[in-house]
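Removed: one protein chain of the complex. Kept in place: all other protein chains.
As written, the chains take the letters A, B and C, and residue 1 is the first residue of each chain.
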């Protein structure tokens, strides 16, 4: 229950507050990326940080993702704690070598001798018709490759707490924030983009999923926006007497398999909903995990909803067709409940 | 049975012969990449092609993967049929944007108006202690992203036939050849790197898996080297009375789900073996597919063998620990057969 | 504005095309707000998604496209309309694409940043710098086919700091490809001014890193752009290899529609408007004795063409949702 004393923040304000508090606490923390200065980050991740910390610690960069992410790695190995923003995750292809071959592997290749304490922060998600090169989530592209933690929080509370954890973590953390959950003035306003956020710094552990709705009939695992859609679908389904348990995955790496398996052992049915591509995605990994570890607990086949292995199309009816939504979740559950 | 009339070729000779025959047939086909000229490709993919076709059609490039793969895309959309070699798949990170956002999506984004008929050929695989940045397969990194066909043949016969199909395909095809299966003079000699290859051009369809050993007790799905390890393990297991059916996946996209499911419906057990990382990999996708489509046919939990989400370590005992081999497959099957 | 050697007919074409582009972009400003008031919501309305307009940048596009044929290739970045129009992209189908309609160039799959018109060899993309190597590849194809076509890549001054710029120019220079890189220096990459992103004043000097000519066009001058482009295209067609042209141009609108533009002074744009290249070229044409009614007729004509394109787009149908699953792969047989 939200009391009058509770502060309600948007996702972006929770995020920039986390960064500000960590920059305050630790002079080694700094931020670099395109348009993080005066603009405050295209998706508001760096709101007001330039004014507060100056251009030496809030650095606008050229459009040189390999250059500045590589520089963040170099600075991190020298004891700084950079946060680099990759404006859209869709741009990973121009700088993935630095990310996956260096940021993620240096600690291992050095036998633990070198640490790379940095955060790679990036915006994910579609739903506003930004087409094939600006609408992806690419969760599994990162989760497939070892050596980096990958998180995808879905509430302002978790955004703040997980960003603080990410900055304090001695490992590289890919922090994916969902555009629609930033609560920006120029996007569709949704309730989920606002939430109670304590002012004092706090951490939320990386690597823990969260049961956000209890239920007995099936388990729906969601990620970021899909969690919110799943919750809405669950409310609708409850009217038909179907009680879905909804898990907010929150962390892709490490993956909290226990929470998922515990839930499936209780509900005996699993639907995984993902805004990323279907093949070799998080839905595959979670379904596979259950097929390995809780096969005999399943009362119906595992089901997955995800982008059906097509690029994200531009036009509204087309995009709506490929990104899972409340309706498609509801329908999938109804079908599942009839399967034995 | 190999008769004296049959020609036996190594993988690399089958590959370069396929390219040569297509270059002969179609003047639009050309090859570009690092060291494909005088060197003939570091892994022999372009053996003798420079002498035969000259430097205008067999082009050494600078170390500019974004540059020359982007150029291949531009040439392909103008009606040429380039084959670009990315020397090691591990280098994808410096050029992935061109690959996944352009090569793979232009056809879709143009509503089918533009075709990108090109082959991106690349070497995959470890096992010779080349460490974290030169030993990966990254199958799922490509298979996760829509718009490109991705193939990984395991015999000289399929290498030739699938390369010819890839060149003739009007879509971008990522052609992954496994270093150990090229039959190069400076790698561990293995039987699997040689095979009968007809001289006349022929095609092997992209998108079809192949049952390479029939069996009744369980299905092992392998990819490239892992198929050969699976076959060897199957021979050993047969001595204990366990008859494994072995499927050579061959094509990652399109994925031949039917062949896998048909086999699992027969054997009721599934082990997937992959040289790529485990999480969100091909093992996940195949396991998930079976959990969706053949759940009730399973008599024991699905099992997966893959690189356990660590970078590939250098030292021999370490690398052997993380890449699946004959022994680990044998052991996994034995454990599975005891599970009910 | 110098005037040496630009044929009057070409001046008129440039003028007409610039007016067309400007009217196209100004109409888009309006259309884009449809369904986005009173509250701006990027995903709502007639045209959703990001919208990067090029009002003010017309000279870069017309000055070089005046030398191109439909057989020459052009790649454009995320801010593509002016270039597309100057290159002769099918205006109705382009607009329909931007509206997300099935009659669009990409059947509604691409959208404003992904316009492909193979009929005039035009394409664009949303990834900064990515079109440069692709244009180099088109130039390579021209060279291999032994035809005298050229390829032109457009990019913003921000893109000149991307790895793709460097790799593609080195390739093009090495292989003597008929490639011209046009850098539209509109002073900003989103909010970041050039001096915060670029270690040199003019990217023209970067030509020397590839031993190719680097031209610099000042003051958003379409006639100067024409002249420099003539030399550049001519060199390329004659097999003398690539070059780069940087033109000082101006972005009259925000980076995208909805940009609060807090990073620049309000009067900056007012100052730019006074130097509007369209007004300047109109005056220049009048000075050369062209009758104002001739110009008026041209204006009317292109305005009609633009309005018709918007009508076409508006009247077209949305694609069927299931079409989203098509066109991932072409039928396999070549």
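Criterion: a residue touches a chain if its C-beta (ideal position, glycine included) is under 8 Å from a C-beta of that chain, and two chains touch if they have at least 3 such contacts.
This is a predicted model, so every value here is computed, not measured.
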Neighbouring shown chains of the undisplayed chain, as defined at the top: A, B, C
Of B:133, B:155 or B:168, the one touching the omitted chain in the full complex: B:133
Among C:166, C:216 or C:282, residue touching the chain not depicted: C:166
Contacting the left-out chain in the complete assembly, out of A:171, A:320 or A:334: A:171
Hidden partner chain, residues of subunit C it touches: 161-167, 169-170, 173-174, 196-200, 205-206, 208-212
Absent chain, residues of subunit A that touch it: 30, 56, 59, 61-62, 64-82, 94, 97-98, 101-102, 106-115, 117, 146-147, 149, 168-171, 206
Positions on subunit B where the hidden chain makes contact: 34-35, 37-39, 42, 60-64, 66-67, 90-91, 93-94, 127-134, 185-189, 308-311, 313-322
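What we mean here is this: only the chains that are shown with their structure count from here on.
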From subunit B, the most remote chain by mean C-alpha position: C
Inter-chain centre distance, subunit B versus subunit C - centres from mean C-alpha coordinates, in Å: 40
Subunit A and subunit C, separation of their C-alpha mean positions in angstrom: 35
Shared-contact residues (touching 2 or more other chains) in subunit B: 66, 94, 97-98, 101, 108-109, 146-147
Junction residues of subunit C - those touching two or more other chains: 104, 106, 108-110, 114, 125, 127, 163-164, 328
